[in-house]
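Inspection log for the structure reproduced underneath, given as structure tokens.
Note that one protein chain of the assembly has been removed; the remaining protein chains are unaltered in position.
Up next, subunit A:
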Amino acid sequence: MGQTLFDKIWDAHVVSSAEGFPDILYIDTHFIHEVTSPQAFDGLRARGLPVFRPKQTVATADHNVPTWDQHLPIKEELSRYQVDMLTKNCAEFGIELYGLGHPFQGIVHVIGPELGVTRPGCTYVCGDSHTSTHGAFGAIAFGIGTSQVEQVLATQCLLQSRPKRMKIEVNGKLQNGVGAKDIILYIISKISAAGGTGYAVEYAGDTIRSLSMEGRMTICNMSIEMGARCGLIAPDETTINYVKGREFAPKGEEWDKAVAYWQTLYSDEDAEFDSVLRFNAEDIEPMITYGTNPGMGIGVTQHVPETTSFDVKEQGSYKKALDYMGLHDDEQLLGKPIDYVFIGSCTNSRIEDLRQVADFVKGKHKADGVTVWVVPGSKQVQEQAIREGLDKIFDAAGFPLREPGCSACLGMNEDKIPAGKYCVSTSNRNFEGRQGPNSRTFLASPLTAAASAITGKVTDIREFLKEEELV
């Protein structure tokens, strides 16, 4: 019987496998950031252990950092302390840090790929659930807790039981204005925020294959939002072309050897999956979420479901979500006034996202009363955007280009959405208070977010695109 892509990579990383024990899995690269690492370093000190493979550990500061006036000291004392602790820990344990001011600094899941650290066939972990992003390259990438961060620092290995395998195929042609973010929000809305729990999910099909690496990263990034252990996509020409020439990508003979190996990384024809799901690209509208988990999404023209459409046991939780969001049964979001638009996060802050938004907003201006934040995923994305003149387009549209960081995705730094305000956000979570206490999040694609910023209300990007075609 053939093997899945996931099993091929897993098997190549098993250090030891014993009956009744989880496998000891070798980790090629461990990404760390300031929030989930300090207690792990303390653990190492308490045990008197060094970092086992410091050269295979990459650090950056992203969650706590301000995205404006980044050259100034961080104002918030606890945030500053946490970032300082990372600097101190990296120096003490010999780990390379791409901290504030470093040309490689940025959101951990943006910098790994853009530096060529993320590559097919490898294993990655990070104390952050969106580590699933790196799977877009045909890699195994897990989000882990701090005890496991300590474990990987101490041993370069992770104790892990092999998850089940799921294949999600998307085939067909996407409608104009529909992109990777809509695909993944659609899938999660169909299988729920728990539908992938216990699985490694491989995305396949011609629609997935047609996506750029940025689009594939958006898809894999949100695998965790359906509960999946990780998401991955078999590497192909698109992957190889993306990695080629990047800072830490293999060079010369090493490159040829690597590519030859990467070309063996696919699920065999007769590989068996524990679950297979298929979706048609034509069915996917621009998506928007209305509730307080990413599974609560609808096509932008659809109406919020009726409470009675849910099982009696689920109705209480559903009503709680609608109350929090200030919405009611059967409400249509299309046309709903909004207050903020956030374009950024590890889901949608790469150069392609910024180019797409700039291309759309060129010559337009945001609606009065809407605050727009465009936050690049990394210093390199920011500089590239400036080189291409995107910052000027954004400025003219009232979309200031800020500095790199996690920003308003998680309400941990200075960028918070105020209580009660509605934000159309390109990030990955619409949980209660995620973007700030009592903030209300509508998750959507960069194009839907940009169009909504222009009109000041939830907007169907397709209407805009139709009009533009007519002009």
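By our rule, contacts are C-beta pairs under 8 Å (C-beta built on N, C-alpha and C of every residue); 3 or more make two chains touch, one makes a residue touch a chain; residues count from 1.
Basically, contacts and distances are computed from a predicted model.
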Among "Fe-S cluster assembly protein SufD", "Phosphate transport system permease protein PstA", "3-isopropylmalate dehydratase small subunit" or "ABC transporter", UniProt-listed name of the chain not shown: "3-isopropylmalate dehydratase small subunit"
Among A:K75, A:K173, A:K320 or A:K362, residue touching the chain not depicted: A:K320
Selected from A:G227, A:G344 or A:G405 as touching the chain missing from the view: A:G227
Of A:I9, A:I32, A:V110 or A:C157, the residue in touch with the unshown chain: A:C157
Positions on subunit A contacted by the hidden chain, ascending: 12, 15-16, 20-22, 24, 26, 35-36, 38-39, 42-43, 46-47, 49, 52, 63-64, 78-79, 81-82, 85, 127-129, 131, 143-148, 150-151, 154-157, 159, 161, 163, 193-194, 197-198, 224-225, 227, 229, 292-293, 295, 313-314, 316-317, 320, 410-412, 419, 429, 431-434, 437-438
